[in-house]
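In this view, the complex is presented without one of its protein chains, the others remaining in place.
Let's turn to subunit A:
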Amino acid sequence: MTQTPAPYIALSGVRKAYRIGGEMMPIFAGLDLAIPRGDFVAVMGPSGSGKSTLLNMLAGIDRPDAGTLSIGTSRLDQMGEAARSAWRAHNMGIVFQFYNLLPMLTAAENVELPLLLKPLSRKERRMRVEKVLDLVGLSGREKQYPAMMSGGQQQRIGIARAIVSDPGLLLCDEPTGDLDRKSADEVLDMLRFLNRELEKTIVMVTHDPQAALYARRTLHLDKGDFVEEKRAA
């Protein structure tokens, strides 16, 4: 008899509500989700369906009001803020829609930021930065500032920053939302490469059905619950 491995990401009975104008507005009323290690999941849904809240909870920047949320061996719902910061630094990378690069830092310095939180020598940090910049096809642009780059290039810097500390989980918040089709496809190709070749577990929130096609499966969220799941052919 084979034993089913525990999911890498597991949400069980997660409840979340926000107070808006004096009233509690429920977002999730008992959400369940299981994502195995190495999966690439696209989360789609209309505005207000809870996509961002889900991503914020997976990133440890928001906590469920009730229920359990575990990633790997960590129970994020039980962690305090300091522990969640440390967890983020070592276990997760995040790719933002608008890249969110620091404008006064060069491409290499932006990528190096998460490594400042690790006990690495300057040389080790530089080697890792060079490696990931090469991986995202931006070797030779180390000293360029974000303002000198196209949107696609900035997003690739954002991806390099997200993976430079070699996290197991990559969270992507509309990673192609600010890009033209060609740049979007390049970024999505890269995410697929990271998933298939480097075995990163990826959760990507998107409105773009084309982007969702790059994922192994797509979950549709509506009114705080998953209503549909599609697996890639």
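Please note the rule applied: contacts are C-beta pairs under 8 Å (C-beta built on N, C-alpha and C of every residue); 3 or more make two chains touch, one makes a residue touch a chain; residues count from 1.
We adopt the following convention: contacts and distances are computed from a predicted model.
Missing chain, UniProt protein name, picked from "Sarcosine oxidase, alpha subunit", "Cytochrome P450", "ABC transporter permease" or "DASS family sodium-coupled anion symporter": "ABC transporter permease".
Although one chain is not drawn, the whole complex shows that of A:Ala6, A:Ala34, A:Ala86 or A:Met127 it is A:Ala86 that touches it. Only one residue from A:Ala6, A:Ile61 or A:Val227 touches the chain missing from this view: A:Ile61. Within the set A:Ala34, A:Met104, A:Met127 or A:Leu198, the residue that contacts the chain not displayed is A:Met104. Not every partner is drawn; the one left out touches subunit A at residues 56, 59, 61-62, 81-82, 85-90, 94, 96, 98, 100, 102-105, 109, 112-114, 116-117, 122, 125, 161.
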